[in-house]
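To keep things clear, I will list the structure first and then write my remarks on it.
Shown here: the complex without one of its protein chains, the others still in place.
Showing chain A:
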Amino acid sequence: MTDLFKALADETRRVILDELAEHDPQTLFELCTRLIGKHGIQSSRQAVSQHLDVLEAAGLVRSERRGRYKFHHLDVTPLQQIARRWPPRDPAAPPKGDTP
C-alpha cells in the first residue's frame, strides 16, 4: 500500500491518471502532449516515463504492447484498498465514541 500512496503523492502523476481516466489507452507521446498542451506541465518525456513506472509499480497503470506500439491503461483496482480501509460512514449515524 506504501507504493500506492507514494504514487498518488505527486501532482503530475495525479494529472496522468486524470488524462488516462478521460482517454484510455494512450501512448507515452500522447500523454506528454496532453500534459504540455492542457496542463502546462513541462516535464521531459523521460520524467513522464519515470512517473509511469511509479504508477505501474503501484498497480494504477498497466502497459500493454499492441503490435509495435506500447499503450498505457488506467487501473483503479488498487484504490479500492483505500475505501476498504476507511469505509465511508453513514452521515446520519452519530460518530462512534461521541455518546456521553
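What to note about this one:
Here is the rule we go by: a contact is a pair of C-beta atoms (placed from the backbone, for glycine too) under 8 Å apart; a residue touches a chain by one contact, two chains touch by 3 or more; residues count from 1.
Methods note: contacts and distances are computed from a predicted model.
For the chain that does not appear here, its UniProt entry gives the protein name "Catechol 2,3-dioxygenase-like lactoylglutathione lyase family enzyme", which is one of "Catechol 2,3-dioxygenase-like lactoylglutathione lyase family enzyme", "Cytochrome c oxidase subunit 1", "Sugar ABC transporter permease" or "Alpha-ketoacid dehydrogenase subunit beta". Only one of A:12, A:27 or A:77 touches the chain withheld from this view, namely A:27. Where chain A meets the omitted chain, the residues involved are 23, 26-30, 33-34, 36-38, 45, 49, 65, 68-70.
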